[in-house]
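Only one protein chain is missing; all other protein chains are in place.
Residue numbering begins at 1 within each chain, and the chains themselves are lettered A and B in the order written.
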Amino acid sequence: MRKEDLETVIGLEVHVELSTESKAFCRCSTAFGAEPNTQVCPVCLGLPGALPVLNKRVLEYAIKTGLALNCSIASQSKFDRKNYFYPDLPKAYQISQFDQPIAYDGYVDITVDGQARRIGVKRVHMEEDAGKLIHTGDDIATATSSLVDLNRAGVPLIEIVTEPDIRSPEEARLYLTKLKTIIQYLGVSDCKMEEGSLRCDANLSVRPRGSSKLGTKSEIKNMNSFRAVFRGLSFEEERQKEAFLAGEEIVQETRHWDESRGITVGMRSKEEAQDYRYFPDPDLPPLAIDPTWVEDIRADLPELPDVRVARFIKEYGLPDYDAEVLTTSQRVADFYDDCVRLHADPKAVSNWIMSEVLRLLNAEGKELEETPLTPEHVTKVLKLMDEGVISGRIAKDVFEETFHTGRDPEEIVKERGLVQISDEDELGRIVAEVLEANPNVVEDYRNGKDKALGYLIGQVMKATRGKANPQMVNRLFKEKL
Amino acid sequence: MELWDLTVHELSRLLATGEVSAVEVTQAALERAQQVEPAVRAFVTSTADQAVVEANTVDAARARGEQVGPLAGIPMALKDNICTRGVRTTCCSRLLEKFAPSYDATVVRRLQEAGAILMGKTNMDEFAMGSSTENSAFFPTHNPWDLERVPGGSSGGSAAAVAAGEAVFSLGSDTGGSIRQPAAFCSVVGLKPSYGRVSRFGVTAFASSLDQVGPFTKDVTDCALVLNAIAGKDELDPTSVVDTPPDYRQFLGKDIKGLRIGLPREYFAEGIDDEVKEVIMKAVGVLEGLGAVVEETSLPHTEYAPSVYYILAPAEASSNMGRLDGVRYGRRVEAPDVDTLYNRTRSQGFGAEVRRRLMIGTYALSAGNYEVFYQKAQQVRTLIVRDFEQAFTQYDVLLTPTSPTTPFKIGEKIDDPLQMYLSDICTIPVNLAGIPGLSLPCGFSQGLPVGMQLLAKPFAESTLLQVAYAFEQNTDYHKQRPQVTVGGESNA
Partner (left out) sequence: MVKITDVEVEKIARLSQLELTSEEKRMFTQQLSDILTFAQHLAQVNTDGVPPTISVLDLVNVWRDDEVKEWLSREEALAEAAVVEDGCFKVPRIMDEE
């Protein structure tokens, strides 16, 4: 048997922090970045006699997410206690959901190498986050003590668990990207992996291709970015395949992704498996979900990425690729919609957004909403080009300034005298000058070197500081040569 | 009669007319406590200084003609598992010996709004686990009726404080009988309200699905008055029910003619002291004489209640008490690593009974045992609930002994946990069913108090008060007071 004969099986568990104002079971703020232990109360500190009260929005957001992931919504649901001791867990139990998750049996569609793949979503459940530990050493292993900040304790989470349907680290990455997009569309979380508001653990096993039996899995933790997920799973996939082919036993264990070393490391396993002693939380009355409420939430769902892609293709005649790229962010997709409303050339708008807007955002590491850019800015630039007022090159410069300053492109063009020179007499004179000054190049062109023309046009552009109408210059040269 | 010997309603009248001041009442209770406390030991923390200040505030408000609360100027005591802001709340555990909460329990807030004055925090079995108050980490409390005997538990200090006149009323908590059994042992009125009637917020949880807070009082009228002050929905307790409780005074004095009373035969069976039975039957006779219709009935699953209870209560407790880890509060035993710190803090912080119950509870919830023990117990609990539902289709009230025996001697049962557990057989089913239960003084056996337990359907505290009041008006057991002997001298 060779590596190619082995199949990788991955399941992901994604934790998403919900962007509610207050915590899941008390009224403390969920704001990120506050001074340690300034957003705590008897409930989230686990003081004697304190009782949890559910924040309704947590339930609403969980249902919303369940619906967006094509899940069934439970009619009966409840909270359970997951019992274990750890310094970041004040009550020594986490309020979670065990056997009645709020949503179940859904899916997310992804596109892998042009092929549609459906990843099953087993369940979505609500739970509370733990606090934060600050270790005094470099890491937990060498720290002699740790500091406990409970601001995050009790912040609402949803955990989204897939079926073991993912077949490669790349699929895992695509699933995560898609999931993040959907959740951002819903507005239930900001999904910032660097702030820990989106976290991903994975189960990975390998088996001979064609086998329906699952292999022994390892659970991989501490993958703190999409790239880390891809790298961690790629490493683990290789490790297990090699072990399998070498006939080594793969043990069920938790493995820690070590980003700096680029490897997964097995955690010291406890003598017995954790026994969480789940039981229904007697402090929290059960949930009986009103189906009309669910339908109201469904009716209020935003247009989700898949639907939007389909609409962009159908309504605007965009290629699949453009539609996918433009819908990765809801803000960008909204922006595109607005631009097209102002400028009736969807493909030109798409090209501009994909090449210019996304390039600039990427270079600046910004989100669209963090820039002063408006749809009018884009459409004005496109109009200036269409009307031949400015060339494409000038347009890029003008747009970049607008991107940074929010100034009106027309004004910039006017102020900087960037109006394109389309005066045939004037351009004809410059063309003649260039021809005269470059006899060798002219000779080359006549001898069949097409590239020579580019050089000559470049000289005209230089002379006009880029303002010459390129089509006209091109025509003039061809006539004269 | 001495001021410390009066009831809430008697004192309220005197306070309202200005015949006595709150300070005088408070001083009287403090002096009484000074006298008998060395023998009874009901309190673990005294708030005497604060009490006098509060009493002055009440008097000043009244002097200004301001509206004061219904319990204004009345000295009260609180079981030490009820959180009081700035006043240490120990649960009578070494682990919380110095714990001063930063918040008040909702019941405390309500009683303070009603104007009651806190005299101190009372002794209890550690974390409310016990039936004798001997499991207090500090000292046992003595029964004012016989100082060699236990006051019952776990709210023994609260019961003894009222019986001995050290507080006019007190609060306890009841998970399996911890209000009713000590009320019976100390010959005071004790009420465990329906589950959901009174907020649990700020009351250290033992078993969340069973715990309720309730009053100890000298008579039934006082019971209604205190219940009025503490009952009702609390936004901080999602298991408190929404509907507004009635003014419970309106049920006092209502005729009980034709009211149907059931005597479940399982509560008069083997294991119940014959003399206790005799006293109870005499009391039943009084009620019959008032026109109540009394019949024998059956609650067939009664025998399983202790087993159900001693699985479910420890299971919930094992989870509720995980938070006592020495990190955010409580006495911490230092160690080089956090697991050892947890182990040492908890092993040295908890007494034997608490550790025993945590072990039972953890066992019942752990993998492989959950179905056999925990889930099975919850199913049998359903059958117990149904027994009561069935009975209350035929009867307005069920009547049983509160405890199978009169108060036992200090030390008598302490080494036999199973025997101790069985002293709650009459009270445990009531918590499992979530119904209200009231223990009422109904006589004496060899000079020791006997209490009868009245039960009604959920949220029918009104019926219990109605029947109890009728009984009380036709007997004088509630007027009898213990002779507390201090250093050979009797202090009546």
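Throughout what follows, contacts are C-beta pairs under 8 Å (C-beta built on N, C-alpha and C of every residue); 3 or more make two chains touch, one makes a residue touch a chain.
This is a predicted model, so every value here is computed, not measured.
Enquirer: Among B:195, B:267 or B:469, which one is in touch with the chain left out?
Expert: B:195
Enquirer: From the list A:40, A:108 or A:304, which touches the chain that is not on show?
Expert: Of all options in A:40, A:108 or A:304, contact with the hidden chain holds for A:40.
Enquirer: Could you tell which one of A:21, A:195, A:296 or A:411 touches the chain left off the display?
Expert: A:21
Enquirer: Could I get the residues of subunit B that touch the absent chain, sorted low to high?
Expert: 99-100, 102-103, 195-196, 209, 235, 238-239, 241, 301, 304, 306-308, 310-311, 318, 322, 325-332, 334-339, 341-344, 346-347, 350, 352, 355-356, 358-360, 362-363, 366, 372-373, 375-383, 385, 417-418, 421, 432-434, 458
Enquirer: Taking the full complex into account, what residues of subunit A touch the chain not shown?
Expert: On the side of subunit A, residues 20-22, 26-29, 35-38, 40-42, 45, 53-59, 78, 83-87, 89, 133-135, 140, 143-150, 221, 254, 256, 267-268, 270, 272, 274-275, 277, 280, 282, 284-288 touch the unshown chain.
Basically, only the chains that are shown with their structure count from here on.
Enquirer: Flag every residue of subunit B that touches subunit A in the complex, lowest number first.
Expert: It is residues 81-83, 89, 91, 96, 99, 101-103, 105, 200-205, 207-209, 235-239, 315-316, 318-319, 322-325, 327-329, 338-339, 342, 362, 365-367, 370, 374 of subunit B that touch subunit A.
Enquirer: In their shared complex, at which residues does subunit A touch subunit B?
Expert: 42, 45-54, 81, 83, 85, 87, 90-93, 146, 148, 150, 275, 277, 279, 282-285
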